[in-house]
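Excluded from the complex is one protein chain; the other protein chains are retained at their positions.
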Amino acid sequence: MLREKYEQEIEAILARYPVKRSAVLPLLYLVQREYGYCTEEGIREVAEITGVSPTEVREVVGFYTLFYDHPIGRHLLQICDDLPCALRGADELVAHAARRLGIRPGETTPDGRFTLETVMCIGACHRAPAMQVDLEFVEHVTPEVFDRIVEDLSRDGA
Amino acid sequence: MGRYILLRHREIADLHRLEVYVRHGGYEAWRKALTTMTPDQVIEEVKASGLRGRGGAGFPTGMKWSFVPKDVFPKYVVVNADESEPGTFKDREIMEGNPHQLIEGALLAAYAIQAERVYIYVRGEYRSVARRLEAAIAEAYAAGFIGRNVLGTGYSVEMAVHLGAGAYICGEETALLESLEGKIGHPRVRPPFPATYGLYGKPTVVNNVETLANVPPIILHGAAWYRTMGTEKSPGPKIFCLSGRVRRPGNYEAELGKITFRDLIFGEEYGQGLLEEGRAVKAILPAGASAPMLPASALDTPLDYESVQAAGSMLGSASIIVLDDTVDIVWAAYKMVRFFQHESCGKCTPCREGTYWLRRVYERIVAGRGRPKDPELLESIARQMAGKTLCPLGDFATSPVLSSLKHFRREYEDYLRRAVETPAGVPA
């Protein structure tokens, strides 16, 4: 239960807004932190905390790309293949990544460690090709850099 | 005064720290406004400066503030830090390097319209940037620049960061407000405009990060000083985001109208030329994917709102993506159409269906299965969308289609000719 576990954090989030519904997005991030993705249980909890209907919370999960309604890998590898990055080799990087992990973009490795995604522009075009690893920027990504990231994160405990 | 007005952190180490910022004149404008100026005077000063919104539309900022009704409370200031236009990364640098200048600008906006809260809506992918910003806000709270009874003046204002969750459309101001209210990012029908009916239905000013970063120097040094930079109609400094096939991509601060595309791409202190020797510029995207592309003949257009418009496009967020002669224009247009299809919120019919349809046609063309009539079809779909959508995204989506067909129709025809002979894959 979020409410017990994150009581103070939830209070702090709610206190930021005059209307509880505004807390839906921040609370869904909390749900993902707790459950790994937006579980039905988590959605209902957010609905209860904010007094919004569960359907309205579910709408939000469906609309935004950073919310997941299904389990994803422990690490999220998001490679930008939008025009600016693609002008500097992003498509090749994606192909390399898919080969390296043995999955297609959108999929998760069978061990549940990595989810690979291609994403639209992430605001790192001047350091293309760029990606985010668990939402942290990694820029000027070459195939070697990518492999190193995968190795680092493949070590146990990571 | 140094070379930079917005990207001052490039000259001053650790400017993101409050103590450093204050040592270099930080929050002086805030103090000045609070202690010596009325809210209306702040608005007048910004009006006089001629500052225009840096979020894309170039709307005069002071005028926007003056539309806010005086007698309705509460009011809000919302900072648009959604920065999701392909090729745009300027707001990110401000928030990472010079966050206090944004905070100070947002505070000045709040004081000017007598808002009680400021939200900074940061795109979800900028989580690390948001942390930097939050740390800066915490410092400013601790120093008494934000909060109850600021600097003993009796004015109180709160500020918080709100993280988006992956949706370009939330850069559109009314979709952003919906998102901030905890809903899906469907744009609202305008009018009413946010100035009268904004966040929670209350009067709200929405400004871009860079716009607000301009405000502290304007208040501190005055409108006349500000107008010494830029042109008559486009005064002040601007950050140009340069990306694509150039040697030195990055953010470059320059006065509006004082440099041309050519200066920016080839200049020693800017892009230093194309990525590969011996190549030529084929096309320029002046404002990410949203504004029509221009052919190389536009290289000498000065970079200000009027000139770029006269050249047939828009300066918008000034996110210049350079396409050299290695680039397949049809493929580039496809990439951009794919972007808009992915980001179409789906609320209105022409954008939802039109972007999907466009994408399908592009897919078959770049896959080498195009049909002879496809260029006409693309043009007609785009025209069927243009001017009919609920928000500008749908219009944006037609820009790459119509402009590439206008300037590079030959490339489409080449594709279709090849399509019959050798079915090709997506070129790299």
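Chains here go by letter, A and B, matching the order in which they are written, and residues are numbered from 1 within each.
To be clear about the criterion, contacts are C-beta pairs under 8 Å (C-beta built on N, C-alpha and C of every residue); 3 or more make two chains touch, one makes a residue touch a chain.
The working rule: contacts and distances are computed from a predicted model.
Q: Tell me the UniProt protein name of the chain this structure doesn't show, selecting from "DNA polymerase III subunit delta", "1,2-phenylacetyl-CoA epoxidase, subunit C", "NADH-quinone oxidoreductase" or "Cysteine desulfurase".
A: The record names the chain that does not appear here as "NADH-quinone oxidoreductase".
Q: Out of B:72, B:138 or B:189, which residue would touch the omitted chain in the full complex?
A: B:189
Q: Given that one chain is not shown, which residue among A:16, A:58 or A:113 touches it?
A: Per the contact definition at the top, the residue touching the missing chain is A:58.
Q: Using the document's definition of touch, tell me which of B:97, B:257, B:350 or B:375 contacts the absent chain.
A: Checking the options B:97, B:257, B:350 or B:375, the one contacting the hidden chain is B:350.
Q: Please identify, in ascending order, the residues of subunit B that touch the omitted chain?
A: Against the missing chain, subunit B presents residues 167, 169, 184, 186, 189, 341-350, 352-357, 360, 377, 384-385, 387-390.
Q: What subunit A residues would touch the chain not displayed?
A: That gives, for subunit A, the contact residues 43-44, 53-59, 61-63.
Following the convention adopted for this analysis, only the chains that are shown with their structure count from here on.
Q: Which residues of subunit B touch subunit A once you look at their complex with the stated criterion?
A: Contacts found on subunit B: 74, 83-89, 92, 117, 123-128, 160, 162-168, 179-185, 200, 241-245, 249-251, 275, 285, 288-289, 319, 321, 323, 327, 332, 335-336, 339, 342-343, 345, 426, 428.
Q: Can you list the residues on subunit A that touch subunit B in the complex?
A: 16, 18-19, 21-26, 28-29, 50, 52, 56, 59-60, 62-67, 82-84, 86-88, 91-92, 119-128, 132, 135-137
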